[in-house]
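Below is a structure I'd like to ask you about.
Note that one protein chain of the assembly has been removed; the remaining protein chains are unaltered in position.
Now for chain A:
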Amino acid sequence: MNYLSKLAFATALTVSSVSVWAEGASSAEPVNAHAQSLSNKDPLEGLNRAIFKFNDGLDTYILKPVAKGYHAVTPDIVESGVSNFFSNLGEISNIANNLLQFKIDAALQSFSRLVFNSTFGLAGLIDVATPMGIPEHEEDFGQTLGYWGLGSGPYLMLPVLGPSTLRDTAGLAFDYNLNPVNQIDDDKTRIGLGVLKVVNKRASLLDSERLIEGDKYLFIRNAYLQRRDYLIHDGNVTDQFDVDF
């Protein structure tokens, strides 16, 4: 890999940390009530904060400026096409992980989405399945492990990859191998698609990151942990929201 490839690869991985900002921000309750229980999951806070600072720098000086430029020159319809394309490829992981969680209906619906979006949706550029009434069921292997009852383990801020837990980190390899882009032999094509995915994703989050307030590290950590809990339990959150009373 030459320098540019390395940079592209690193950039590609950084996006997951950013995407949690937005996804967490949209679903997370204010964090004060059970911040204590969440900080119990972060015994490595000192190390994590150091890595977070590095990631944040990477985003501030490289990824975010690139994403801004991309957003400025790319029509919205292209951005959503790119987003749909990668989301469609993600259905393969959704099928596998839904099956592993014995969610047969969700696996079949993910399969239908893949079939119809890949054909009528012109190789996934258009999401025709959603208006057709077939809902998306996003699952990854970290969620599958959680569904099987494996605890999250300590919170981890991964260099470049962003927020995770010990369990979710273990799940990354499984999902990585199910992504068709990662199976492409040609380095330029594979890395190019990886960069496009990340930059496109980052660009889509430019607006929502304004929701972040207070200690950025804590905000992201708590949002991430709550979001994962929410996803693993398919919305049936286990937290008790009345701990203040």
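Simple rule for what comes next: a residue touches a chain if its C-beta (ideal position, glycine included) is under 8 Å from a C-beta of that chain, and two chains touch if they have at least 3 such contacts; residues count from 1.
One rule holds for everything that comes next: contacts and distances are computed from a predicted model.
One chain of this complex is left out of the view, and of "Porin domain-containing protein", "4Fe-4S dicluster domain-containing protein", "Cytochrome o ubiquinol oxidase subunit 3" or "Branched-chain amino acid ABC transporter permease", the protein name its UniProt record gives is "Porin domain-containing protein".
Contact with the omitted chain, checked across A:Gln109, A:Thr144, A:Asn200 or A:Gln226, is made by A:Gln109. Note that of A:Val78, A:Met132 or A:Ala173, the residue touching the chain absent from this view is A:Met132. Residue-level contact of chain A with the missing chain is found at 105, 108-109, 111-112, 115-116, 119-120, 132-134.
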